[in-house]
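Note that one protein chain is taken out, while the other chains of the complex remain in position.
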Amino acid sequence: MMLLDVKDLWVKFPTRQGLFEAVRGVSFSLGKERLGIVGESGSGKSMTGRAILRLIRPPGIVEADHITLEGRNLLDVTEKDMREVRGEKISMVMQDPKFSLNPVMRIGDQIMEAYLVHNSVSKSEARAKSVEMLEAVSIRDPERVMRAYPHEMSGGMGQRIMIAMMLIPNPQILIADEPTSALDVTVQRQVLDIMDKLVKERGMGLIFISHDLNLVAEFCDRVLIMYAGRIVETCDANKLHDAKHPYTQGLLNSLPRFDQPRRHLDVLKRDPSWAEVPSVKGHT
Amino acid sequence: MSDLTLRQWLLSDAPTSRRQARFANLYKGWLNFRSNTMAMFGLGILVALVLIAFCAPIVAPHDPYAQNLANRLQPIGSDGHLLGTDSLGRDILSRLIYGSRITLYIVTLVALIAPIAGLLVGTVSGYLGGWADIVLMRITDIFLAFPRLVLALAFVAALGAGIENAVLAISLTAWPPYARIARAETLTIRSSDYISAVRLQGAGALRIITKHIWPLCISSLIVRVTLDMAGIILAAAGLGFLGLGAQPPSPEWGAMISGGRRFILDHWWVATIPGLAIFTVSLAFNLLGDGLRDVLDPKGKSQ
């Protein structure tokens, strides 16, 4: 079943040097699956995620043939209807909970708020729901966490809270934008496992944006590789190591591997012509 | 090299000497500054002001002190008096022109005394640290805690009215923020590697402060001074208005407002016009300061 279909998406920013094109004609679709978007910084992967939620603020420009969710083109709906989409249909977990949680609001209030925006229920009901959600992300003392402020939490806790907050309205799609990059390596896996479990349980679609090829290969069903605002290659995650595109191969070869130890890792060489080749379609 | 234009030389990506790099930086800053219309407007007003003050005897149509009681309180546009005359029949335009000298005099003196005093206190306090830092910063805080105008009033009361004392009083209340800025800059510079390198080569505290720390504090101080100029002008005018700055018959703008105050309802121009002059000049300084901040303040830069 297809949840989301994006066709020919462009994101542009006017700068002093002219129009900067962050995303250049990207097309892909998402079903009830885990789709990875990989690329180096500046490749347009984060902008793609934010453009879907229409979070690019003017003067940034978003253009596309369509971004279709449940038969509706998100580019045509009003801002008011878009607010119904955000959170309730599509949600997003961002990189660093230190910055993505409001520092002066209690965690409980922030989670309850996410629920109350879309559900007209009483506060105590929202509270019960929030506590339940915190338990679902394996937080042991949810009552205490509800009363705490974000700065009292560790990074791993913060990201679990973020996941709880973003999943509480029960969206169909979760965009995870580098959700573990700011975390300690030791808690990265914990957080990913929790996210993975919830996404599977609820039958959601996941867009996992990362620069970490191995992580994506492991956690996703399908991978899009982005370079300079375009998709240069798409493949199943388990076939990633057979990727054809020189950029993907370059990325893979610049990482150390236990099964193929080497004295020197390759340095990624970029070919300007990659940026000129039209985008590959990222449909199933 | 010789066939390069000056512009190309200045904009070269690979400067061949320190001098070229320095000039190139200045030139780039200027290009950046020039694109800021408001700041250029402010600069234009100030250049005009300096010219007028410099050429006052030539530009002014009348003697600013010449009284003519038969011709008093003439309105704007009257014969021979473009901006009218005051209660003693003196030409207001000529007085404004000569008054610009006093304004520039006060502003220049304060702009020299206060930042230099602040720079000294701030760098010494920041570089030496320890007790010197604690004591100097406490003193700075005490002066910061005072309401500035009231403190200046008290100083002028103790020292006696007059331009020089007004300058001193304003400087005494204006230096603490500069000391704070200079100290903050010093603290960041002090711990940098190149200062350690200079110290390893045997440079003493005096040399490090004067040769390596002062030059780096200058640009942030300049921005702050320009932004403070408007405040200095307003403070000086306020003291003049209260009769504690320049003494009559000197054509100081604040004192001119005070002189015209009694006639405000019937002869509005006598008090209003000097006020417009003060407003124009301090607005020019504010616009210039905003522009300079964009160019000089490294934190505001996009790089």
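As written, the chains take the letters A and B, and residue 1 is the first residue of each chain.
Methods note: a contact is a pair of C-beta atoms (placed from the backbone, for glycine too) under 8 Å apart; a residue touches a chain by one contact, two chains touch by 3 or more.
Heads up, the rule we're going with is that contacts and distances are computed from a predicted model.
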{"item": "Chain not displayed: protein name in its UniProt record (\"NADH-quinone oxidoreductase subunit L\", \"Dipeptide transport system permease protein DppB\", \"Lactate utilisation protein A (LutA)\" or \"Transposase\")", "value": "\"Dipeptide transport system permease protein DppB\""}
{"item": "Left-out chain, listing which of the shown chains it touches", "value": "A, B"}
{"item": "Residue of B:V121, B:I209, B:I257 or B:V295 touching the missing chain in the full complex", "value": "B:I257"}
{"item": "Contact partner of the left-out chain, one of A:V6, A:V38 or A:A114", "value": "A:A114"}
{"item": "Given A:M47, A:V85 or A:V280, the one touching the chain that is not displayed", "value": "A:V85"}
{"item": "Absent chain, residues of chain A that touch it", "value": "50, 53, 55, 83-88, 91-92, 94-96, 99-105, 113-114, 117-118, 139-141, 145, 149, 151-157, 162, 165-166, 169, 187"}
{"item": "Touching residues on chain B - with respect to the absent chain", "value": "138-139, 141-143, 145-151, 153-160, 230, 234, 237-238, 241-244, 254, 257, 261, 264-265, 268, 271-272, 274-275, 278-279, 282-283, 285-287"}
